[in-house]
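In this view, the complex is presented without one of its protein chains, the others remaining in place.
And then subunit A:
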């Protein structure tokens, strides 16, 4: 009984899944397929036919979709294409398909019946043996367990531990940048291909199925084993175990629910099946519709989705069109993808493309800043990209920046020649100046980009007229830039102090200048001299110290008085803050007093008397005055001693004469060539001489050896002769004795 319930549950699961035409889950069916055999025995709850039939329909639909869909309309272009390929009429095709599927069905059914019969037989055989097996295994297991328990030996444990011990794995080589770029690009290529396909409306079918296992013996002849349908042979004992576990986990409630589920489904199934059999074509139609819907949805999604591959823009207009109507994040993605698809390691021309991209992005930043309101968030994100590009191509980036500065300065020069005073530049230029601080080190003594931009900013602070509050904010922004440029290197900027003095002067109601001189652009203010004076009390109460929004710079006028007053107060506060920073920055300079004297005079004598400022501002004002009051010692200057210059020695200048008696007038190269030839010849001669000497020496040595050997030989011969003579002498003497 237990087994039975279990099986039912399992079956139900398979059914649930099958009812949904989910191809992906087909492997589940195979996984539990082994149960089908048992079910067959139990009065055939499952009708495999329904299963296969559905399958058949599905495959038909699928094939239909492969052909571009038969029963629904397609766009004419596509249709034409396909008709070119298959000249058969639609009707024929449908018939063919139906016939084919039916044939397949029949084939499969017979096959299955065969296997079922065989498994039945096998099962009955197995049952007989099973009883024995079960008993035995359980017994042996218990015995084993008893025996094994006292066993663990220390040595064994150690060995095992050592065996299992983590060993240092050889780590993979770090991927090089090119490889990474390549991978990135491949990934994007893949994604892009996907996206394009989806955009064109091709349903993904083949690839959605899990890749089929290909046997090594596969002949690729199109013969397929339908694994999915084939029930696995299995042992009920295994099943028992597995299911038992599952059941313990499942609650009782769920079981009952599932049971009821199966029942309803079982009742539903046959009718559905009938319907299927009766109106295949109709079903296909409706399914087709659904498919179209689904496809359209995907299509839309694909269109919304960003493309994965981007050609690098060739002109600024191209970039503009890429960016148009996209959110900030999408824009970032686009640029990121452009960068990846055009990584310099992938192709030769990519470097130039990305360098151009830098220029376009800069231009784009300008455009964003000129918008109303400026899209500063996007600019903020773009800066990071600019930075990265700049790191890749410093030279090109600096050239682009220089070009921008040059254009700005030249236009300024022209305007000045025409009018005299000019207006502050728009937000875009100010942002460029800010971006320079992000891209390049501003503390260098000389820098190809930073130094010109400093000169440019100095021009802004001395030549631009301050007529409105916006001008004041822009001017203060340039002051901030100056401070940022010079804060690291602690460099002195006279224009900055002048400008801050002028701004503070604007905040003082009475027009007389006492004890300090105003310089351009404040020298001739006339009607603007009270620009920052807060006339009414209305603003002062509501004022809070807060950051000034950059949007003010591009927003047209039309603000309430309170707002204006607030802005004025903010400007004064910012100005005071900057004065404070300057005071801290310049404290070490020898003429700190002389530099800050005008400001101190202005602050101490005018501001507190004239205006009632909010408390916060008053405090700030006090701290600024405090910072400005620094006692300094003046030490008289002393020159360093110059190193003694060595006396000039009148040694004759030696001119090397290369060759005597020859023409000296030829060119240097020629002379050099001749000299080398000469040298070569001499060297050659020398070498030959050396070789000859070596040979002579060798010959001498050889001769000496031979002479030695000869004399030796002669000596030996002599000796021999001596011996012989002696012998003969002896012999003669004995002979004489005999006689």
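Keep this in mind: contacts are C-beta pairs under 8 Å (C-beta built on N, C-alpha and C of every residue); 3 or more make two chains touch, one makes a residue touch a chain; residues count from 1.
The working rule: contacts and distances are computed from a predicted model.
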item: Hidden subunit of the complex - UniProt protein name among "Coatomer subunit zeta", "Autophagy-related protein 10", "Trafficking protein particle complex subunit BET3" or "Nucleolar complex protein 4 homolog"; value: "Nucleolar complex protein 4 homolog"
item: Identified contact with the non-displayed chain, of A:326, A:447, A:467 or A:627; value: A:447
item: Touching residue (missing chain; options A:188, A:306, A:435 or A:625); value: A:435
item: Candidate in contact with the missing chain, chosen from A:174, A:638, A:654 or A:669; value: A:638
item: Given A:110, A:517 or A:695, the one touching the chain that is not displayed; value: A:517
item: Missing-partner contacts on subunit A, residue numbers; value: 376-377, 379-381, 383-384, 386-388, 390-391, 394-395, 397-398, 402, 405-406, 409, 412-413, 431, 434-435, 437-441, 444-449, 451-452, 454-456, 458-459, 462, 476-477, 480, 482-487, 489-495, 497-498, 517, 519-520, 523, 546-551, 574, 577, 581, 589-591, 593-595, 631, 633-642
